[in-house]
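Quick one: the structure is below, and I'll ask about it shortly.
Rather than the whole complex, this shows some of its chains in their spots.
By written order: A and B. Residues from 1 in each chain.
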């Protein structure tokens, strides 16, 4: 069973080396609950994909320290790291976030989209309680190939953005809030019930999933000249 | 026990005749689950308060028919009826609703606020997916003494309105939606988690409660000339 060249058996894990062939993107290290040693799997992935950055997310402080020793690039806000060169961007993604507390999720989404080959533009702190901030960036929103909209609390931002533009939009609810937010459930339900047509949703705090999806859409679209927006 | 002049014993109910003295507003007939005969309690309340309209809400088709026989005024959209003259309006309330399906709840709120003594202005179908409709009525929203904002689905409208104005705002989630709306739970949670400061919330579909509250605020404020806005 372990002779399959599509799989590398590390004892505690069987790395899916075939994933890039199958889906276009290599496997990613999901760091939650992993020891710094286990996060070392990042090196295995890098050896298999030397010309393309591989990614580790949800890293503890200890794991972030450990991967820095591996010469990985560390993103402290996103609590993530990459090893190897980030691809030349094709297509563009905007990551729009509602409040300052949503920053870690937005950063994970942005880094993931970059590692998966898209150019990324970040627009922060444009929550619906101050609409002028959002309306001021309307042109920036319209220009990209895919939108990621990140919000906690009542999760209203995707509905408002989705009413302003027809750019494909992925909404990310965050666990920012308290009481009847129930750990992000309120924002999740709001986004699933958006009255704006064509809003799709990922799990609470899942910046990674939104980043993969948006990069795939952007790479395929690439209707702009693919240079990273400023 | 039944000699108390503050209570009238009808066998199946003890009407709280003292409520107007205590709270400023007479008791109201909550018609859900009541037979047309039981809704006749409206006449008892009218006899006690002849110079001021009394209200029956959540009436079945049969009960609406029955109260019409009592010379009550019937509001088919609100599924409610009044008996007696509506008070001269003091202060003003705007009822702002997101979609056409929210009409029954908005109508219940509007009628209730009128019966409880406020002038009412209705602004319909200004959901957040088409912001221009809301921004076009911004002045009307700013002019009143209290706002009632009615929305189903993701319940985002109160956050957007609450970011535009400091007028006291009562949000009413409606059961409009399907699937993960869970009968209005999504809108309720969204409104409770609004990032706009000072948004308060009532039960799902509770136009009545919002109407009572807003009228009480408006009557006390009455900073305008109290004429009904157009």
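Everything that follows uses one rule, which is that a residue touches a chain if its C-beta (ideal position, glycine included) is under 8 Å from a C-beta of that chain, and two chains touch if they have at least 3 such contacts.
The structure presented is a predicted model; accordingly, all values stated were derived computationally and were not measured.
Because all chains derive from one sequence, the complete complex can be expressed as a copy number, which is 8 in this file against the 2 shown.
The rule is short, and it goes like this: only the chains that are shown with their structure count from here on.
In this assembly, the C-alpha centroid of chain A lies 44 Å from the C-alpha centroid of chain B. Those residues of chain B lying in contact with chain A across their complex are 98-99, 127-131, 153-156, 159-160, 162-164, 177, 179-182, 185-187, 189-197.
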